[in-house]
Structure formats: structure tokens, C-alpha cells
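Can you keep this structure in mind? I'll have questions shortly.
Shown here: the complex without one of its protein chains, the others still in place.
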Amino acid sequence: MSPINYVYLAALLFTIGAAGVLIRRNAIVVFMCIELMLNAANLTLVAFSRMHGNLDGQIMAFFVMVVAAAEVVVGLAIIVMLYRSRHSASVDDASLMKL
Amino acid sequence: MIGLLVGVPLLGAAVLLLGGRRLDRSGHWLATLLAAVSFVIGAVLFASMLGEDAESRAMHSKLFSWVPVEGFQADMAFQLDQLSMTFVLLITGVGTLIHLYSVGYMEHDPKRRRFFAYLNLFLAAMLLLVLADNFLLLYVGWEGVGLASYLLIGFWQHKPSAATAAKKAFLVNRVGDAGLAIAIFLMFTTFGTFAFAPVLSAAGEASEGKLTAIGLMLLLAACGKSAQVPLQSWLGDAMEGPTPVSALIHAATMVTAGVYLITRSGAIFNGAPDAQLVVVIVGAVTLLFGAIVGCAKDDIKKALAGSTMSQIGYMILAAGLGPIGYAFAIMHLVTHGFFKAGLFLGAGSVMHGMNDEVDMRRYGGLRKHMPVTFVTFGLGYLAIIGFPGLSGFFSKDQIIEAAFGKGGTEGWILGAVTLLGAAITAYYMTRVMLMTFFGEERWRKAPTPSPAEPDVEPAAETRGAYAPPHPHESPKIMTIPMIVLAFGSVFAGGLFKAGESFVGWLEPVTQFEHGHSPVSATAVTAATIVALVLGVGAAYLQYGRKPVPALAPRGSLLTRAARRDLLQDDFNHVVLVSGGTHLTRSLVYVDNKVVDGAVNGTAASFGGLSGRLRRLQNGFARSYAVSMFGGAAVLIAATLLMRAV
Amino acid sequence: MSFPLLTVTAALPAVGAVATAAVPAARRTAAKWLALLVSLATLVLAAVVLIRFDPDGARYQLTESHAWISDFGVRYELGVDGIGAALMALTALLIPFVIGAGWHDADDADDRADEQANRRWRPTQGFFALILAVEAMVLVSFAATDVFLFYIFFEAMLIPMYFLIGGFGDRAHAAGEEEGAKQRSYAAVKFLLYNLAGGLVMLAAVIGLFVVSADSLGQGTFSLPELLKARASGDLTMATSTERWLFLGFFVAFAIKAPLWPLHTWLPNAMGESTAPVAVLITAVVDKVGTFAMLRFCLGLFPEASSWATPVVLGLALVSVLYGALLAVGQRDIKRLVAYASISHFGFIILGVFAMTSQGQGGATLYMVFHGISTAALMLVAGFLISRRGSRLIADYGGVQKVAPVLAGTFLIGGLATLSLPGLAPFVSEFLVLVGTFERYPVAGIIATVGIILAALYVLVLYQRTMTGPIRRPEIEKMPDLKVREVAVVAPLVALLLFLGVFPKPLTEIVNPAVEHTLSDVQKKDPKPQHPVAEHAGSDDKPAGHGGGDHE
Partner (left out) sequence: MTGMIDVASAGGAPGVHSLWTVAAGAGDKLQAPSIEYGKLSPTLIVLGAAALGVLIDAFAPRRARYGAQLFVALVGLAAAFAAVIGLAASGAGTTEAQIAGMGALAVDGPALFLQGTLLLVGIVGVFTFAERKLEPSAHGSRVDSFAAQPASVPGGEGETQAVKAGWTTTEVFPLLMFAVGGMLLFPAANDLLTLFIALEVFSLPLYLLCALARRRRLLSQEAAVKYFLLGAFSSAFLLFGTALLYGYAGTVSYSGIARVVSGTDAISDPVLAQTAGNDALLLIGGALVVMGLLFKVGAVPFHMWTPDVYQGAPTPVTGFMAAATKVAAFGALLRLLYVVLPGLRWDWRPVMWGVAILTMLAGAIVAITQTDIKRLLAYSSIAHAGFLLAGVIATSKDGISSVLFYLGAYSFVTLGAFAVVTLVRDAGGEATHLSKWAGLGRRSPLLAAVFAVFLLAFAGIPLTSGFAGKFAVFKAAAEGGAGVLVVIGVLASAIAAFFYLRVIVLMFFSEPQADGPSVAVPSVMTTSAIAIGVVVTVVLGVAPQYFLDLAGQAGVFVR
């Protein structure tokens, strides 16, 4: 089966992730959706890497995983902090600043 | 030398104004002295002029180049020819006399120093007007006298009526000045200059249309300054000024400037018959207008003002007749200068004795109390009505003759009008004479408050117990000038008439020619005398025989109209004043609401837009994400679209 | 490279400003004297400029040129033609009077503030420093022959003006202290935004000019002489539409500054709210930059577009003349009245500029100078009057002439100058403008002539209502006449008005050549008088003449 289909799958995943970010309230879930988008990108990279027959894409995928991990560290720290001060992880509750 | 003529009184004005209080005691004498000096200078120049032969009498003197701008060359330069000379003598002569008179008249006025400063200022401006050798410089004098008259009419500024009258005079004059300005523009575009000599010599070459335009504009100016219809309305109010001012400025000199202007630019009018016709018409209309107004006024000064208007009407009419009339216009101007000044001074003297009462219905039988005044005034009276042998007779007779001399129906009409005018003049002057000096002494009774006369001096009513005035003759310093002027009004005419001396004298400037009158001179004279008799008789019947009512009777429609200057002010008020007020009011509104509103509106609209856009920033991270997502979508779509097209 | 006279002339007040601002709060009077001396020294330098200027010499004299921002093609280029020199002189001349008149305007503004603030907040020093700063910037913009340099100072001068307007108002405000402050800052913001907007439009045009010049000259330049040279030689050509757009960009900015109807509404607010000296600074000095720039830049750089726009501009100018005068008649506030009168006068100036005749433009230049002096005289006296009574409303006065004759007299003279009475300086310029306009556009000339009647109206009405009549109010009973300082401020101005009215020659001689140059830039010649005339030649003007007759 041709690798291009993985690209379509990835696009699908990416869109799902994006949609999740837009509709979910819980910060953690939102964050997970973003991770999903990153991984969609990873999948794309790998797929193209295989199509083009060079390793750049796969190497990049590794980098992205590392970065994602780092992001998780920072992100969770921030979200937990938010949760502790507000007893809620809803991003909509964090709307003191507006206009 | 010529410059001195202007310079001396100007110096006087400057010194008196800047000198401050320390000149309060001596200032008026200084002013009078300087006026006399300028008269002497004038006389000397006159003498030297007589030395020359007729053609080469005109003198020029250029002081410096005034406004030099590429092709527009205005010089500070003077020209003294026979015409100017005539005026110089009149102005300085009468001027000096009136200075003298004012010394007495203004004796108790705290601001006397300033009064004399203004008088000197006026002399300077008036002399500049008649001595200028180009129209722009003339314009300076023209507005200069306007300023002086503004200051003097409004001299008693604490009286609102005076202030208003002054403002009115200046504004109406300004309209005329605009005309003069435009005339100068036209000359400049036509001839590339506005100095007398070149313009007048080249006048023949310009198209008639141009000349007519220039002529009409000059006429407009003349109307303004000489209180001719339709710009006459200011003269009556101008009587708010002290009486010497009325005598000097609003009778003898300034108001005749219009005649000077028209005579001076005769060459232009000669080339523009249409313009001349209009001039004549204006003259004729004003002549009657003024006379009628003069008949209805009870305020002695206003009556005289009306007469001034009408007399100047004569002059303008004469000037409009062209070469056949110029000389007579000037001649009448001079004689009128004498007797009208005399009359005004007389009126002033009467008021002086009647503690500033101006209503003739409160006079009567004053001849016993102030004989000198009575005699001088009487001589002036005889002169103005054209009593045979007195100066008025000669000068006016000449004009009537010239009017007939115009020829054709025009001639007849004009002749008739002038005769009619003569009759009316006789009527209203007799009226003044009788009401003032003859009949019962109405001033002994307390006045009955009169709603009819709104602008009557409040002084009378306000006093609780009425103390009748004690009419007395004025001091020498006032009577002497009156006497001198009386002499003038008696003999000047004959002097000028003798052997056409005056006409001959002016000829080089105004190139005189004889009109071909359909009626003989004697017939005209006879007609004049008849008119005179009729007028006097009518007046005698009305005011000599039966007593004068202390309150003005309601009178006929015409009378009532005449009392209100033939409704001219009402017209002005309705059309100009209230119309203008509404215009300005509405414009102010427009400026605030529309023009400025547009500006503020734009600002406000941005504010509103801002307020609305602000709401998008609703604080929800997810909606921010939406906008990002949408943005990305649009970005992609747009890029693809770009490639597609 | 001789002695940089112009730079020094402009730099002196700038230095003075800094020095004045640095004077400690306690030494208020010292600051005033310092400012006055500096302004007088500047006046001397400006006089030197005027003397050193040779009417028969090159077009731009006393030139200086240094590289500045070569990336933008900007050079520090100074140089004056007759017009510039005259206006520099005017500026330097007026500032001492402004300072003298405003001697106490900025005092005891901080009595309310606490001691702490008293040390830091120094309104007096600030006031005079700002005035000097404005002077410096105005001088540079009159001397700049580099478009960009001019633009920079044209814009920069807004800032000190802004603080002068917003920071220092009349002590007693008709609408009360609080409301007064509000209106003041409104006026200040309006002034700044209005002019800034215009300036930014001009910025776009300036950039456009650079691009155009870069296109056709290889590398862009802002140097006016170079541009004019290139224009004349045809090296620098613009597409008609481009030229028109650029012209508009420049013109709008200048028309706002001038101000021309309908862009005038900021002026009455600004002049009404600011103190009289500042109002003088606005209308007599700063606004002149606008009309000056029209003459120097719009006509010089965009001749074709200028003549294209002339009809519209003349129309607007005429509207300004009449509209300003009529609104002046309708005002109830002395300062606003003067403001609208100024609008009317700026109408005349612009009329003269765009009449494209040597009389018109020469007259316009003289007009700028004389209007500066006459308005200064009128406005400063008005300021003295207002400071005595503490009200700007005409209705609050009447009969002043009785108690303060000198004040009334000078006020009247100022007024007469404003209605350009012959014998006073403004008459010469106004008459020249009218003649110049009439030469080419008779109808316009006649319509404008109506303006002089209206001028008489608003001046005399103002004088009558304030000075004459019976005294109705006790405040006026004990109103003192002019003090020595005030006389010292007004007398020289009056003297100048009289002198220049009789002997304007020195000025005209300096101005004429510059005007001729400008006219040659726009390839315009004075219409020849039809003398000796052929019969039909005059016919075209005949209706105009009659129209005038009907009009009166």
C-alpha cells in the first residue's frame, strides 16, 4: 500500500487535533489534541521520508518527539499551576483578561 | 513744499495724540496754528501758481517710490494743479476757521485734545486726497478721511447712537471704497498704471466698455463718500458728531470728495456716455431725495444734512454733464462749502445757546437773543436758496443752465428737476429759518414727551422741574468764523462769475465747453427766481403765518416717509442687517455642526469601530485559536487562489 | 563654506530653550529674562540675514549643505530666498513680543500643587523654553531647501506648539476651571491630530517624490535646488497623475496648516483656548509655514499640477475669505473672532499665491509678514484686555475706551490694520493680492474685494461692542490702562505697521526677485495690460466690471 495514504491519514489526524483544540475545554485535553497534531506532522514526515527515500524526515520525527516531550514538561507544569490556583483545568475559566 | 501741506497737519495730529495729557491745555491752539500754517502754505503756492501761465500751472513732486512690484509702480507723489489748488484753499481755509470755532465750541470737553488731533488728521487726509497724483494714493486719502470722519462722528463714544452712527458711516463708505478699489484694478489691467496723467491721457484709447466699467465703479465710490443715493443713508446719522465736524467734514469738504473724483477722472467719463448718464441720474435723484428729506426733519442738523445731500446732488449732476458741467460743479462746491459751513456753524451756535437742543420745534424767536448768529445764518440762508446776487444764486443758476444745456429731452427733464430742487430748497431752508429765529419762543414751555421722536435728547425729560434754557450769543471765537464764512457766502459767487474767472481758471484741467441750451440764460434765471419765490412763499404760508406745533403733526404719508429718510434705513435694516445676521448665525451653526462635525464625526466613528472590534478580544483562548485556525484557512485559500488566477 | 549664519540663527533659540528649561524653579524671573535676551539676539541675527541678503544675487543665498542621511537622499541644506528671509525676519521679530506679552501667563500655575511638585514642575521655564523651541523649528523650516529637512521640522514643531496650547490656557476660563482644562486639551489634541494627519499625508507624498526622483535621476534627492534644476532641464519628469497626487499630498498638509476652508476648524479652538501670545504664535508664525511652503514647494515642484489645481484652490480661498469674515462677524468670543478673521486673511494669502502673478505672489508674501504683525498687535492687546477682565466674551465688555483710552486706541489701530486701512502695512499687501488676482481672474478679484467690506464690519462691531458705549459693568469701572510693559510690547508693532504702510519698499525689493523665480518655475507670465488697447481687447472684462457693480 502506497505511503501517500499515510499522508492523507496524517492530514485527517491533524484536522481532528485542531478541531479538538477548538472545541474541548479541559486544558489537558486541548494539550493532548496539540500533541496529536504534532504526531500527525510526524506521520507525514515519516511517510514522505519513505516516499523520497531519504532519512531527513525520520530524523526530524525524532527531533519533534523530543521537542514534544519538552513541551509536555513545560505545558503540564503550567496547566497544573493553573489547576492548583483555580481548582479547574478549564481554559474558559482563564478569561480574566479580555477586550 | 507740496508735501508740507499734508505733512504739517499730520504732524499736528501725531503730536497731539502722542503728546499725552501735558498738551491738554495748549493742544487746541497748536492744532489751529498748524491748520493756519497749511492754509498759508496753500496761499503761497496759489500765488506762485498765478505767476505761471495757465497751461504750466500744474506742479508735481515725487517723494519716493511707494509700492514697487514688477509693473505695479505706486509712487508717493503729489500733483498740484488748479483743481487741487481750489480744494486746498477751501479745505485749509474753512478748516482753519472751523478749528477756531471749535476752540470755543469744545471748550468744556475733557477730550478736546483728541478732538483737535482728529481734526488735523482729517485735514491731512483730505489734502492727501486732493493732492495725490495717482489713484492709489488718492485711495489712501479717501479712506483716511473716512477714518477721520469715523473717529469724529463717534467722538462722543459713550453715546451708543454716536458709536453706531460712526460704524455705519465707515461701513457704507467702505462699500464705496470697494468700488474705487475695483476701478483701480480695472485701470491697472487696462492701462498698466493708475497715475492720473497717463491714465487720463490714454483714456481715449481704451474700449468704451472698459471705461464704462471704470466709470461706474468710480461713481460707486463717489456715492459712498458724497452720500448719494443709494449710499446716502449714513449722512443723516453722521450728525451725531460735534457740530463743527458736521460743518467741516459733512458739509464743506469730505462729502464733496465724490465730486472731485468724478471731475478729476473726467477724461474717463467723457469716454463713457452710459456711465455719465448714470451719474446724472444719481445726481438728480439725490437732489430731490435730499431736498424732500430736508423738508421733513425737525432736527436742525438733520435738516441741514438733507440739504447737503441735495446740494451735492446738484454738483454730481453737473459733473455728470461732462465738460459743460465740471467747472460749475466745482464752483457750486466751493460756494456751498462757504454757506453750508456757515449754516452749520450757525446751527451749532444755536445749539450752544440752547444747551444742545436740536429739535427746531423747541426753538423759535431766537433772532433777538443771538443776533450775530441770526445775521450770519440768514446770509447763508439767502445764499443757499439762491437769492439773486449771492454766491449760491450764481453757482446754482449755472448748473440749472447747464442741465438744460445737456439738450434734448434729457436736457428738459434735468432742467425741470433742478428747478424743482431749487424750489424745494427754498422751501425747507425757509422752514428752518422761520422755525428757528421767528415765531413764538416755544422753548419757554416745558416739552411734552414725544413718542414720535425716538432719538430726541433725553436730557429734557429727565430733568424733573423744567428750567427753560437761556439763549445767549456765542463767544467771539465762535462768531468770527461765522462772519467770515458769511462774507464768503455772499461774495464768492459773484467773484467767480465775474468774467468766467473761475471757469477760466479750471479750464486747463476740466476743458470747459459751452452747452447749447434750448432756452436762453435769462429765461433760466427767471425760472430759477420764480421757483425760489414759490418755495419761500409756500414755507411762509405754512410756518410763518400759523404757529408751529410743539409736537410734530402726523403728517402725510410722504412726510412720514421723509422723516424716516424715505424708508431707506428700514430697507437696509430688513434686507442687509437682519438678513446678514441670519446668514452669519446659520453659518456659525454650519461651521460647528457640519464642517467641524464631519471632523469630530470621523474621530468618533473610529472610536466606535474600535469599541466593536475590541469585543472580538473576548478573553477565551479557544476563540483566539478559532481566529488563528480561520486565519490559516484563509491564508491557504488565498495562496491557492492566487495560483489559480 | 562661509560662516553658517542660518544654522546659528536657528540654533541660538534652540540652545536658549534648553538653557531656559534648565533654570531652577525658584529663579522664574531669570528664566524670563534669559528667554527674552535670547529672542532679541536671534532678532539681531535675523536682521543680519536680511542685510546680508542681496536682492540681485543668486536665488538661494547664505546656503549651507552637509550630508545627513544619504540613504534617504537627505542633506542638511539651508538657504534663503527673499521670501524665506522676510519670513525668518518676521518670526524673529515677533517672538520677543510674544515673550514680553506672555510675561506672566505661566506664573503661579502651580500654587495649587504641593511643595514636592513645586520643585520639579516648572511651568514658567517650560512656557518660554517651548516658545523658543518653536521659534527654532520655524526658522529652520523657513530656511530649509531640502524637502525632507523641511518636512521634519514642519512636523516636529507641532510638539512644542501642542504643549503650549494644551498646557497654558487663560487663567480665568469662561466655562470654569475644570471645563476649561477639558476644552484646552481638546483643542490641543485637535490641533495636533489635524496637523499630524496632514503631515502624514505629506509624508506619503515626500516618499513618492523620492521614488520619482530616484527613478528619473538615478538616485533620489530631496534638495530643492537640484530638483528645480532637474525640473527645468526636463531630467526630472513625472506622469501627470503622479504629479497631481504628489501635489495633493503636499497641498493638503499646507492647507491644513494655513488653514484653508474647510480644513480650518482646528484654528478657532486652538486660538480660542490658548493664551493670546500663543495664539499669536500659532496664527502669525506657525501657520505662515503653510502658505510659505505652498509658494516654495507646491508651485516649484509641481508646476503643472499647481495650475491644474488653481481653479479649485482659488474657489476654496474665496470661500475662506468670505466664510471666515462672516463667521468672525457671528462670533461671541474675542479670540475666536480674531481666529476667523485670520482664516479670512489666509484666504487672501492663498488667493495671491495661486493667482500666479507677481503682484499676487509678492502681495501674498508681504501679506504673510504684515498679517503677522497686525494680528500680533490686535491679539496681544486683546489678550491684555482679557487678562484684565478674565473673560473672552465680547458681551462682558463695553465702554472700556472711557477708562483705558490707550488700550482702546491700540486695539483700534490693530483692528484698523486688520481691516487693512490704507496707510497701515496690511493695506499694501491686500491691495497687491487683489490686483494680482484681478489681473488674471477678474471675477475672483471682485468677490474677494467684498471681503474687505466684511472685514470692516467685524472689526468695527468688535470695537464698538467692547470699547464704546456706556460702562455697564463694575469690573470695567476700575480697569487699569496699559502698563509700561504692555505699551512696550504694542508700541513697536504699531510703529512698524505705520512705517511699513508708508515705506514697504525695502521689503518688496527683497521679495520681488524671489517671486519672479517662482513664477518662472511655474512658467507663468503676468498678463499684459491692454494699453495701448485695441477697441475689442477690453470687452472680455466688461461683464466682470458690471458684475462688480451689481455685486456691491
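Letters are used for the chains, namely A, B and C, taken in the order the chains are written, and counting of residues starts over at 1 for each.
Rule of thumb we're sticking to: a residue touches a chain if its C-beta (ideal position, glycine included) is under 8 Å from a C-beta of that chain, and two chains touch if they have at least 3 such contacts.
Bear in mind the structure is a predicted one, so any value in this text is a computation, not a measurement.
> Could you tell me which displayed chains border the chain that was left out of the figure?
A, B, C
> Out of C:V18, C:A58 or C:A204, which touches the unshown chain?
Of all options in C:V18, C:A58 or C:A204, contact with the hidden chain holds for C:A204.
> For the chain left out of this view, which of C:W33, C:F72 or C:F503 touches it?
Residue touching the chain left out of view: C:F72.
> State which residues belonging to subunit B touch the missing partner chain.
Residues of subunit B in contact with the hidden chain: 603, 606-607, 609-611, 613-614, 616-617, 619, 621, 623-625, 627-628, 630-632, 634-636, 638-640, 642-643.
> Residue-wise, where is subunit A in contact with the chain that is not depicted?
Contacting residues on subunit A, toward the hidden partner: 2-5, 7, 10, 14, 17-18, 21, 27, 30-31, 34, 37-38, 40-42, 44-45, 47-54, 56-57, 59-60, 63-64, 67, 70-71, 74-75, 77-79, 81-82, 84-86, 91, 94-98.
> Please identify, in ascending order, the residues of subunit C that touch the omitted chain?
On the side of subunit C, residues 67-72, 110, 113, 116-117, 120-122, 151-153, 155-156, 158-159, 163, 166-167, 181, 184-185, 188-189, 192-193, 196-197, 200-201, 203-204, 207-208, 210-211, 214 touch the unshown chain.
Assume only the chains that are shown with their structure count from here on.
> Using the mean of all protein Cα atoms as the middle point, what chain has its own Cα mean nearest that point?
Measuring from the global C-alpha mean, the nearest chain centre belongs to C.
> So, what's the distance in Å between the C-alpha centres of subunit C and subunit A?
65
> Using the touch definition up top, name the residues of subunit B that touch subunit C in the complex.
Residues 17, 64-72, 76, 136, 139-140, 142-144, 147, 150, 154, 157-160, 162-164, 167, 170-171, 174-175, 177-179, 181-182, 184-186, 188-193, 202, 205-210, 212-214, 216-217, 220, 580, 583-585, 587-588, 591, 595-596, 598-599, 603 of subunit B touch subunit C in their complex.
> Could you list, by residue number, the parts of subunit A that touch subunit B in their complex?
18, 21-23, 25, 30, 91-92, 94-99
> Could you list, by residue number, the parts of subunit C that touch subunit B in their complex?
Residues 190, 193-194, 261-262, 264-266, 323, 326-327, 329-331, 358-359, 362-363, 399, 401-402, 409, 416, 421-423, 427-428, 431-432, 434-435, 438-439, 442, 445-446, 449-450, 452-453, 456-457, 460-461, 464, 467-470, 502-505, 508-509, 512, 515-516, 526-539, 541-542, 544-546, 548-549, 552 of subunit C touch subunit B in their complex.
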